[in-house]
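With one protein chain withheld, the remaining protein chains of the complex are depicted in position.
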Amino acid sequence: MTLGDPLPTTFLPRHVPPGRRTAVLLLTCPDTRGIVAAVAEFLARHGANIVEVDQHTDHHDGVFFQRVEFELAGFDLAPERVLEEFREVSERFSMECELRLPEQVARIGVLASRQPHCLLDLLARWRTGELHADIAFVASNHTDHAEACAFFGVPFHHLPNDLGKDVQEERLHALVDETGVELLVLARYMQVLSADFVARYPHGIINIHHSLLPAFVGAKPYHQAYERGVKVIGATAHYATEELDQGPIIAQDVARVTHRDSVEDLVARGRDLEALVLARAVRLHLAAKVLVYGGRTVVFG
Amino acid sequence: MTLGDPLPTTFLPRHVPPGRRTAVLLLTCPDTRGIVAAVAEFLARHGANIVEVDQHTDHHDGVFFQRVEFELAGFDLAPERVLEEFREVSERFSMECELRLPEQVARIGVLASRQPHCLLDLLARWRTGELHADIAFVASNHTDHAEACAFFGVPFHHLPNDLGKDVQEERLHALVDETGVELLVLARYMQVLSADFVARYPHGIINIHHSLLPAFVGAKPYHQAYERGVKVIGATAHYATEELDQGPIIAQDVARVTHRDSVEDLVARGRDLEALVLARAVRLHLAAKVLVYGGRTVVFG
Amino acid sequence: MTLGDPLPTTFLPRHVPPGRRTAVLLLTCPDTRGIVAAVAEFLARHGANIVEVDQHTDHHDGVFFQRVEFELAGFDLAPERVLEEFREVSERFSMECELRLPEQVARIGVLASRQPHCLLDLLARWRTGELHADIAFVASNHTDHAEACAFFGVPFHHLPNDLGKDVQEERLHALVDETGVELLVLARYMQVLSADFVARYPHGIINIHHSLLPAFVGAKPYHQAYERGVKVIGATAHYATEELDQGPIIAQDVARVTHRDSVEDLVARGRDLEALVLARAVRLHLAAKVLVYGGRTVVFG
Partner (left out) sequence: MTLGDPLPTTFLPRHVPPGRRTAVLLLTCPDTRGIVAAVAEFLARHGANIVEVDQHTDHHDGVFFQRVEFELAGFDLAPERVLEEFREVSERFSMECELRLPEQVARIGVLASRQPHCLLDLLARWRTGELHADIAFVASNHTDHAEACAFFGVPFHHLPNDLGKDVQEERLHALVDETGVELLVLARYMQVLSADFVARYPHGIINIHHSLLPAFVGAKPYHQAYERGVKVIGATAHYATEELDQGPIIAQDVARVTHRDSVEDLVARGRDLEALVLARAVRLHLAAKVLVYGGRTVVFG
């Protein structure tokens, strides 16, 4: 089965989200008077119906963040001309800004190793229509998930470790380019990507780490957690950056544990956390609700 | 000790919040185009520096809600003239609107019965500067808390049940009028207030109910929870309305319980929940972050 | 694909649980002196190595509960003779007791309707070796999940509503009898089972209800939750009893929600809760960790 084949009926989404097409304007600038009015006035003048506005001011650093989602119906500018026309505003306030079209289904690529839980969770959410994205490919350094990918109807690529990291990463770059994916999701991918690889996709790679960062960076965090005797474990989804486990945190969640939980129990409890936290982070990213600033994120919930 | 006496040094706040004086404009109106721009333009024209904006659109009912907090420094309208000048905007969009001055320290009155935990928690938060309000009086149908109120420096009024509900409530009305309190907090006050009493303070009375409403309304919710064998208990802070335990919910929180927890254990676990949830709701109300609509609340967190 | 076919490699469990074969003795009796000693002495005399003991005394009702898990290696009684030999103890203390062999893989049957999330979650947990049970069949009043069941290698039975409830339930009884399943799991099965059907499997049917019972019994609990404006939603796994949504609660979990969450959002948030809570309850049941008493459960975590 490949993309385009009829889906197993299990996965026919029964709740069709409203056809409303929207655009999202994301902007960051030094905080000053008049920003909100200028942005709102620009959008009103062009007939935009604003669906949702979120904003945040970091009073400590004097930085303003805004996310404005508006309907494209009735808006008198073509998406590709928005930022150009908006320049009158964005230059006045020294804004960095970006236009995203979240209802345009994004394409994502998933990297996995042998553990299936995060991958299966993403595949199921995709197929039940919950993900608002297309999974364009799955790549793995093992072959275990080839059949599952076939069942779910997504192309699977085997990139064995024998290839060496350089070739593996070359092939990944090629896959990204061919498929036009905007986001790579590391679904418990146990290979460390090179700094060069990561640098090519700033805020374009989401990783799930199986601890509540910054606790227990690196290998075997559940073993570390067991040894330290913690009463709470967690999982962290973050953008991958060149420094391992140091990227901006998008989402975290926790579970209580006790002395009764062996390392294996922590691993099992953690699986559910990892799948949930990763899915939450991917959804937030796809909805253009995450802004990165100074190594931290602004997440408009 | 009375209000105005020097405080025990335990309670001298060490973190003084910034002197920034702000106003909050709360508005509700039918959803349509141009609201955000019109409000922002009005404020910008009068020199307001917007500190925080929250808004919400109930797409189902087509209603728009907004909370705008702006600095009074540099704003060219006196607070008492804001709504009048704003009429050009508010009438155009059929807004209900309200101006609050949250940094102006509000006055609240607290009603309690014999249980001390919620009352002590509020008194301690007040005295450590965490509450951003003055507790103008405590009233109770018992005398137990007279000494604690003296220690914390707040006038205590005994309104025994012998007086009968009519006289009790008359005296409460008089206390409210004399002290100018804006909010009554029922800190485990075990008397049912009459519908007439409640009707006089719409969204002006916050109650804490010791269950996760709508489960276990009425008396002895922990006994009910124990009998039903639930694995989660909770507490609910809500505005009191004429119908018991049916008012708009402001805040809820939960705790896990097991078969090991007796009714007494649930009561003890619940005390911590009740105090925390009540304090959270009072703080949200005082910060003008709660809007009521159709029996529900919009809570800008 | 049918049971017995080679599994897709995604599902080859990589963590093989220790081969240790254990038995569980579950007992309930009036609380008195000497129970613990008598049980421990009996087991020690027969060479049992106790792996885990949990016990609970309901001091209010004067009832004692115990779960003793012991290794079969070295134990000098065959499983089928244990209760008979134990009679000297069980009669002395008027015990109700039961022997379970949890490491013996149980067989379960799953009933589903159109929603896939709980079913897929159980199938994936089964196939990744997390469930410690075999799914012997899936039955549904719809055909949607036939292909997914084929992929996961589990027999699928279509029992359309056209058959009428009597025939549907007859066929279910037949399936249970043929396959020897010990537990029926209602994975968002939207048909109400008859009281007669339920009565035949006391504490043998686990249902997931999509609210935090006893709040929002019956239909459309997320709509009810939205209307009431709650700030916390939940899911409840319970044994089905003749009275709808009134059975003993095994597990519950919660998620915070806000005014921003539409009914559809609550439904989506709830899906994750439902799958997790149902899986947790099924695992607890399969591990013989749930005792029912007076409409409540003792759950040894």
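Note that the chains are named A, B and C in the order they appear, and that numbering of residues resets to 1 at the start of each chain.
Convention: contacts are C-beta pairs under 8 Å (C-beta built on N, C-alpha and C of every residue); 3 or more make two chains touch, one makes a residue touch a chain.
Values in this document were obtained by computation on a predicted structure and should not be read as measured data.
Engineer: One chain is left out of this view; which of B:71, B:130 or B:170 touches it in the full complex?
Structural biologist: B:130
Engineer: Of C:26, C:43, C:136 or C:275, which sits in contact with the chain we cannot see?
Structural biologist: Touching the chain that is not displayed is residue C:43.
Engineer: Considering the whole complex rather than only what is displayed, give the residues of chain A touching the chain that is not shown.
Structural biologist: Interface with the chain not displayed, on the chain A side: 56, 58-60, 212-216, 227-232, 234, 248-254, 258-260, 262-263, 295-299, 301.
Engineer: So that we can see where the missing chain sits, which residues of chain C does it touch?
Structural biologist: 33-34, 36-38, 40-41, 43-44, 47-53, 55, 57, 59, 74
Engineer: Spell out the interface residues on chain B facing the chain that's missing from view.
Structural biologist: The list for chain B reads 8-12, 14-15, 114-117, 119-120, 124, 128, 130, 143-148, 151, 260, 264, 267-268, 271-272, 276, 301.
Rule of thumb we're sticking to: only the chains that are shown with their structure count from here on.
Engineer: Taking all residue numbers at the chain B/chain C interface, are over half used by both copies (same) or under half (different)?
Structural biologist: same
Engineer: Could you tell me which two chains share the largest number of C-beta contact pairs?
Structural biologist: After counting contacts between each pair of chains, the winner is B-C.
Engineer: Taking each chain's centre as its mean C-alpha position, how far apart are chain A and chain B in Å?
Structural biologist: 37
Engineer: Which positions in chain A are in touch with at least two other chains?
Structural biologist: Where chain A is concerned, no single residue meets two or more other chains.
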